[in-house]
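One structure is given here, and the rest of the page talks about it.
One chain of protein is taken out of this complex; the other chains stay put.
The chains carry the letters A, B and C, assigned in the order they are written, with residues numbered from 1 in each.
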Amino acid sequence: MDLAVEAHDLARAKTGAEIPGVRVEKETFSHATVTVVRVETAEAEQIMQKPRGTYITIDAPGLRQNDRTVHQEIVKLIGDKVGLLIQDLRLPKEMSVLIIGLGNWHATPDALGPRTVDYTLVTRHLFRYAPQEVGQGIREVSALAPGVLGVTGIESAEIIRGVVEKVQPHLIITVDALAARNVERITTSVQLANTGISPGSGVGNDRTGINRETMGIPVIAVGVPTVVHAAFIAGDAMERLWQELNKNPNMQKVYKVLHPDLVQNVVDDLLKPHGGQLMVTPREIDTLIQNTSRIVAGGIAAALHPGIPPEDYSLYLG
Amino acid sequence: MDLAVEAHDLARAKTGAEIPGVRVEKETFSHATVTVVRVETAEAEQIMQKPRGTYITIDAPGLRQNDRTVHQEIVKLIGDKVGLLIQDLRLPKEMSVLIIGLGNWHATPDALGPRTVDYTLVTRHLFRYAPQEVGQGIREVSALAPGVLGVTGIESAEIIRGVVEKVQPHLIITVDALAARNVERITTSVQLANTGISPGSGVGNDRTGINRETMGIPVIAVGVPTVVHAAFIAGDAMERLWQELNKNPNMQKVYKVLHPDLVQNVVDDLLKPHGGQLMVTPREIDTLIQNTSRIVAGGIAAALHPGIPPEDYSLYLG
Amino acid sequence: MDLAVEAHDLARAKTGAEIPGVRVEKETFSHATVTVVRVETAEAEQIMQKPRGTYITIDAPGLRQNDRTVHQEIVKLIGDKVGLLIQDLRLPKEMSVLIIGLGNWHATPDALGPRTVDYTLVTRHLFRYAPQEVGQGIREVSALAPGVLGVTGIESAEIIRGVVEKVQPHLIITVDALAARNVERITTSVQLANTGISPGSGVGNDRTGINRETMGIPVIAVGVPTVVHAAFIAGDAMERLWQELNKNPNMQKVYKVLHPDLVQNVVDDLLKPHGGQLMVTPREIDTLIQNTSRIVAGGIAAALHPGIPPEDYSLYLG
Partner (left out) sequence: MDLAVEAHDLARAKTGAEIPGVRVEKETFSHATVTVVRVETAEAEQIMQKPRGTYITIDAPGLRQNDRTVHQEIVKLIGDKVGLLIQDLRLPKEMSVLIIGLGNWHATPDALGPRTVDYTLVTRHLFRYAPQEVGQGIREVSALAPGVLGVTGIESAEIIRGVVEKVQPHLIITVDALAARNVERITTSVQLANTGISPGSGVGNDRTGINRETMGIPVIAVGVPTVVHAAFIAGDAMERLWQELNKNPNMQKVYKVLHPDLVQNVVDDLLKPHGGQLMVTPREIDTLIQNTSRIVAGGIAAALHPGIPPEDYSLYLG
C-alpha cells in the first residue's frame, strides 16, 4: 500500500475503530482537499505498515481536467506543504537540496520521477560556476534520475548514496510514481511524506529504502499514484459482490466459511500467470504523466526558490 | 469483443453448443498455434456479432519473451496467412496496396498502428519517381497513419476514403490495437481478418467502419490486443467467484435470482466514474508495442514483397 | 529561399536597387519586428522567385530565450496577423478550417508541423457529434499531419486533396519547418503567407504545391525556420572573405575572373558527398521545436477561436 490515507482507511475498516497513535487532520481548498496523517507510535507503525512520520495527501480530482486554475492552486499547495515539511527539519537556510526522480523513463506510468527531473529548476552549477547569476531567494538545487535496477544493474539507493557523498546536500526530495488502491486517485492525488521511501514500495521494485537511515540526511518523498494493480480491481469487484450477497442471511454463513481465502485464490488464479505486473491506467496516461510532472516540479520550485516568480521558471531550465 | 476466437469461445460457453454456420480449424507450429474461424451464415454473424468472413488468429505466447527465433517464425506466419487472404481476393498481380495504421501515436497502447506505418516498406514513390530502382517481386505499397478523431476532428474512415480516391489502391490493409478479454493475449496474439473493421471496434472509437462497403475495395484487418478493459478483469473475477460459490447448493438459488445483473451493477459502480477508459496493460507495454509493430510490419512486407529478403528490409525504409 | 524577407534582401543586394512591384512595410512591437512584403507584379514574382501575395514575417529574437512574456506577445501577433490575412479572403463567418502539419515526426527539425497539429484546438467533431458543447466564437477546425513522401509513398498534396474533398473546408492553414539563409532566424522568425506553399519549398521535398491552384480553396502558409543548409554557412563564409579581400585593388581583378563560379565549386566539393542533406541547427533544437509548435498552435487558435480565452485552450485538446 503506497498511500498512507489508503492504508489508514483500510486499517480502520478492518478494525472498525480509530487507530491508536495516528492523528488525522483535513483542510479544504477551492479545488483540493488536504489530509495530514501522522503516524506517531510504534503500534501505529505496525498497524499502518508505514514508518513513523507525517504524510500529507493533496486530493484534487480537477488535476485530470487539464484546467490551469486548478493546476496553479495545486502547484502552490505542493509548494506550501513541502515548505512546512522542510521547516520542521530545521535545516540551515542556505541549504543544498538534491531532487531524485525515481523510476523508468521508458515505461510510461513509471516515468513521473525522471520527467520531473527534466522540469526541475537546477541551480547548483550556477552556485559553482556563475555565482553572480544567482539572485535572492534561490537555493542550491541539483537533480538526478538514477534509472531502474533492470537497466543499470545497480540499486537506486546505491547510486544516490554515492552521489550524496560527493554533492553533500542537506536534504533529498524523491519523486516517484505510486500504485494506489483506488483508480480515482490516479494522477489526482499527491502524497508528501517526511519519511523518505521504504524498501520495496513504489511502482518499481527497489529493495533498499531511501530514507534518513540509508542516506544519513532527511528525505522528503513526493509520490503520485499513476497505476492501480489489476489485482485490486479484481479484488474490489469481488468484495462488492460479497457485500451485496451478504444482505441475504443465508449467505452470511457461506461468507464466514469461504472468505477471504476464496477471494485471494480467485485473484491469484486470474492474474498470477502475469507475475503481478498487470497495471490499470487511464488510456491518456502519457499526457497525464507529462502534466503531473510539470506540476510537481513547479511545486518543488515554489518551495525551494521563493525568489523566482513562477513565470520565470523557464529561464532557469537547462 | 474484438477477437473472433474470444467471441466464438464466449458464444459456445453461453449456448453450451457449437455455433451453426461457424467453422473452426487449428494448426500447430513450433512457437505458435493458428486458429481459423470462418463465419459463414447470417445466423452465425448474429450470434458471433462479427461480419461474415475469415478470422485467423496466431497465438504465440513467446512473442512476449523477446526471442528472435520466435519473432522470425511469427513474421513468416503473418506473411503466409496474409498471403492466403490476399490470394482468395483474386486481385491483379501488379496490385497497389495501402497500409493504414489506425490509432493514436501519443497513447502508448494505441500506438501500434502508427508505429507499424513507420516500419512499413513503402515503395509507391519509387514506382512513380524511380521505377528503375524497383526490382522483381516488389509491390506498390503506400501507407498512412490518419490519426484519431480527438486530434484531427475527422473520422479516420473519411480521411482514408479521401486518400483511396487519390491513390486508387486495389487493397487496404489496416493495422490496429485491439482490446482482448483475456490478459494472456496482450501482444501475444495477432488476428488477421478479411472483413475489414466494423464501426466502433478497436481500442479507439471510430464510428464508421473501414471495410469493402465504406471503401469500395477489399480490406484486410490486422489487429493485436494491447489492452484489456478493466471491466473484464473485474467481471471475470466475479464470475470465478460465482463458480466457486455455485458448488454450494444453497448458492444456486441466489445465483439464479441475482446473476448476471448484480455482476454488471457492481462493475458499473466500480468503474463508471472513469468512463470506461481504464485499461489493463503489462508494465512494459512501451517495449512490447515497439517489438510487435516491427513484427507486424515485417509480416506484411513478407506477404507483399516476396522479392526482398528480410535482411534487406532496412534498405527500403524511408 | 523559403523566407520572402530574405529573398527580398538578396534581390536588392544583387541589383543594388529597390525591386519594382514589391512593397515593404515594417512595424515595431515590444519584443518583435513585423515586416510585410507584398509581391504585386509578374516582374516582382520573377525577381523574387516568389508567387504574388502577402508575406508577413514576425522577427522575435526573444523567442529563443524561453520568456513567457515574449511568447504571449508572439502568440497574439500571430493571431492578429493570421486574422488579417483571413479577413482579406472574405470567407463566410461560419467557415471551416483545415490545419495541415507538414513534415516528418521523426526528424527533429522537420517535426514542427506535426507537433503543431498535436497542440491544435480541433473542434470539427464537436460541431458534428456534440454541437451543444460548441460555444460562441468557436470555428469548425480540423487538422491533419499527412507525413512525408519517404514514409507514406504518397505526395502530401495528394493526401490533402483527398481529405479536402471529404471535409470541404473553406480554408487551409499549413504549418511547416523552413530553411533560412541566416542562422539568427532559426526559431526566431515566423512567416505567414497568403500564397500557400510552392512546389519544392520547405525543409522537406514535396514536388507538388499546396495552394489555391492545387487545392481549389485559399491556403495560408505558416512557416518557421528551423535549419540553415550547411551550404549557406560555407557560402556566406566565402562571401565575407571575398569582401575583405576586395578591399585590396589587386584582388578585384581576380574576383571578377573567378567569382562566383569558384565559390559554388568549393561548396559543391565540400558538401556534395552528403547530398545537400547537411543541416545547421542549434544544439537545443528539440526544445526549441516543442516551444515554437505551442506558440504557432496558440496563435492560430487565437485567430480562429476568438471565443476561447487562451487559458482554456487546454480544455479543448484531444
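The definition used in the following text is that a residue touches a chain if its C-beta (ideal position, glycine included) is under 8 Å from a C-beta of that chain, and two chains touch if they have at least 3 such contacts.
Just so it is clear, the model here is predicted, and its values are computed rather than measured.
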item	value
Which of C:27, C:133 or C:184 contacts the chain that the document leaves out	C:184
Identified contact with the non-displayed chain, of C:10, C:134 or C:262	C:262
Residues of chain C (touch criterion as defined above) contacting the omitted chain	106-110, 183-184, 203, 227, 230, 233-238, 240-241, 244-245, 248, 250-251, 254, 258, 262-263, 266-267, 269-271, 273-274, 277-287
Missing-partner contacts on chain A, residue numbers	105-106, 117-118, 122-126, 129, 140-154, 158-159, 161-167, 207, 318
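What we mean here is this: only the chains that are shown with their structure count from here on.
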item	value
Whole-Å gap separating chain A and chain B, where each centre is the average of the chain's CA atoms	37
Centroid distance [mean C-alpha coordinates] between chain C and chain B, Å	39
Set of chain A residues in contact with two or more other chains	none
